[in-house]
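All protein chains of the complex are present and in place, except for one that has been dropped.
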Amino acid sequence: MHSILIAMLVLGVAGALFAVLLYFVAQKFKVDENPLIDEIAEVLPGANCGGCGKAGCRALAEAFARQGNMDGLKCPAGGDAVAQKVAALLGCVTESAEPMVAVVRCRPCHVGDQALTRYDGLKDCSFAHSLYTGASGCSFGCLGLGSCVEACQFGALTIDPATHTPVVDEDACTACGACVKTCPRGVIELRAKGRQNRRVFVGCVNKEKGAQARKTCDNACIGCGKCEKVCPFDAVHVDNNLAYIDFSKCKSCRKCVAECPTGAIQSVGFPVPPAKPAPAAEAVAPAQGQAVETKLQSSTLNS
Amino acid sequence: MKPLNISGSPHVHSDESTRRIMWRVNLALVPMLLVALAFFGLNALLISLVSVLCCCFFQWAIEKWILKVPSTVSDGSAVVTGLLLAFNVPATADMIWLVAIGALVAIGIGKMSFGGLGRNPFNPALVGRVFMLISFPVQMTTWPKPAAWFPVSTDTVSGATPLGLIKEQLSTGRTLGDVLHDPSLGLPSLSDIILGHMGGSLGEISAVAILIGAIYLLCRRIISWHIPVSFIATAFLLSGVLHLCNPDRFLDPVTTILTGGIMLGAFFMATDMVTSPMSRGGQLLFGFGCGLLTIIIRNWGAYPEGVSFAILLMNAVTPLINRGFHPRRFAV
Partner (left out) sequence: MKTFSMGGVHPEENKISTSAVIESMPLPDQVVVLMNQHLGAPATPVVAKGDQVKAGQLIGEAQTFMCANVHSPVSGTVLKVDTCKDAFGLAKPAVYIQVQGDEWVDTVDRTPDIKRQCDLSPAEIVDKLKAMGVVGLGGATFPAHIKYAVPPGKKAEYLIINAVECEPYLTSDHRVMLEHAEEICIGVSILRKALGVPVAHIGIENNKPEPIAVMTAMARQFEGIHVEPLRVKYPQGAEKQLINAITGRKVPSGKLPIDVGCVVSNVGTAFAVYEAIQKNKPLVENILTVTGKTLPVQHNYQVRIGISYNDIIRHALGALPETAGKIISGGPMMGKAVCNLDAPTVKGASSLLVMDEAESRRQPETACIRCGKCVSACPMGLEPYLFSALVRNGRFEDAQRRNILDCIECGCCFFSCPACKPLTDEIRLGKNKVRALMAKKK
């Protein structure tokens, strides 16, 4: 009995002492944190993708709270919805930005069975890029090892086993830009989603001269400039043997698509043109037109 | 032309592989298995078999149904765990079934719950063994007495290990000299101890068999001398000092390192690559810690043997040791 009492006493006193100590320590080192930070962090996506340029969502929330407005700060992954919520919390207004989406600008032709080489090393695009041109033989295009897939925190990217290039799931993509930063060759670009998800872009990043580019890949932009001439909106420009479509000017008229000799310019999200020789298809074409804005089409095909 | 392979240098590889290392460790364990067969007969064989099969099965099952990854059973690491687990239990008939539980704990908790080979912080065989020791204290401390060479019958007379006997007798107030010279206790002679003709776990009894396996591993550079030497030297020196201070209370150093699990532990359990430090300095510290803790547990702990606990405790500080000890750089 005696020994139990002693034990209880010792432990009880020690516990009380530590409790007092803890209390004072907590008081002394108390950090006053703006409660706004927690509230903002709550509405942010929480994926810590780094698209905003901060270390994570918490860091962005702190920056928001410190600044008190949204100037120069943005959660690209959260898009408009999150921006509105943060604006409400901060008591400021935000103009709604145009929704963006990641676009893969490469369709290598020498992949799979056609590949010129077989890569057998570390599965990391950045490393393979430092080593050689890639299995397709193009020193500008997609290496297909999937570093962007790893970088995506939203599961919006997958490598298509047929084309060996990434495919963007437009619904999942938040345009955070993590894949853009990861890609050592700048194949992925953030572009405006476009009205009705309709986009026209140059699906190639090869800057070689025309003949060389053509030799490297059937789908390459050869920098011929036809698109530049045909564009009524001054949206297309050829620089360094490579055409680029400015999405802020592009009206998606698709004249360049028709003109492109190599099919390097891709258009996605447009209704499939009714197949001319088959009259049966015409009847269903308008209805089908609305439905064809599928993920598959948007990412890999140029209709 | 078919596509050329491309990779970064180097383009050649030594023929070393995890699989080869593990099967070589298994080969090194064979002498101990043979000695166990010689002294404990069929029981030893059945326990080893059950333990190995269970370890392999549990690993395969967990990989297939829970982790859903390709099976790695063929790399031989589960066999190593199975054999080491069997070597750490007494060769009684009860063990044939109990060892299956140990195998489940060793593989399931000790290894696969951390993600499989290479990620476990603790030696899986020891996790299984300690679990059994705590859960089934009676069965785990009932030792068959190796009565004759190659016993055909599996019912051997049960007794205690020399360490257990001595600890028990010391606790009754007798002096060590008194105990050692009491013929009624049937303590083994030094030659018995070296050959392994004494009570103990399956694999730990014969120092000769352990050394044969250890020399093979050292020659194959699967283990380095650092951990075993610092482990055994620490145990030897510490027990020597204690023995000199009070010969009536503390066992002499030679018997200390040859009985119990020190030899098996030092060469085969503490040297487990996954759970021991990487740098030479770290390995020496690791071995020292194992030796120190073993002697402390043996002489002042509740259990007569402390090798398993000592190694597990040192396993726990291995990441810390790895943090503190880095190899000497070529040039600073």
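Each chain gets a letter, A and B, in the order it is written, and its residues are counted from 1.
Basically, a contact is a pair of C-beta atoms (placed from the backbone, for glycine too) under 8 Å apart; a residue touches a chain by one contact, two chains touch by 3 or more.
Worth saying up front: this structure is predicted, and the values here are computed from it rather than measured.
J.: In the full assembly, spell out which visible chains the left-out chain is touching.
T.: When the entire complex is considered, the left-out chain reaches A, B.
J.: If I consider the whole complex, including the chain that's not displayed, which of B:21, B:36, B:209 or B:238 touches that chain?
T.: Within the whole complex, the residue contacting the unshown chain is B:21.
J.: Just checking the interface: what residues of chain B touch the absent partner chain?
T.: Where chain B meets the chain not shown: residues 1, 4-14, 16-18, 20-21, 72, 75, 116-119, 273-274, 278-279, 326-332.
J.: Name, in rising order, the residues on chain A that touch the hidden chain in the full complex.
T.: Touch with the absent chain occurs at residues 116-117, 120-122, 124, 126-127, 130-134, 137, 139, 208, 212.
We take it that only the chains that are shown with their structure count from here on.
J.: How about chain B: which of its residues touch chain A in the complex?
T.: Chain B residues touching chain A: 3-8.
J.: Name, in rising order, each residue of chain A that touches chain B in their complex.
T.: Chain A reaches chain B through residues 115-122, 127, 131-132, 135.
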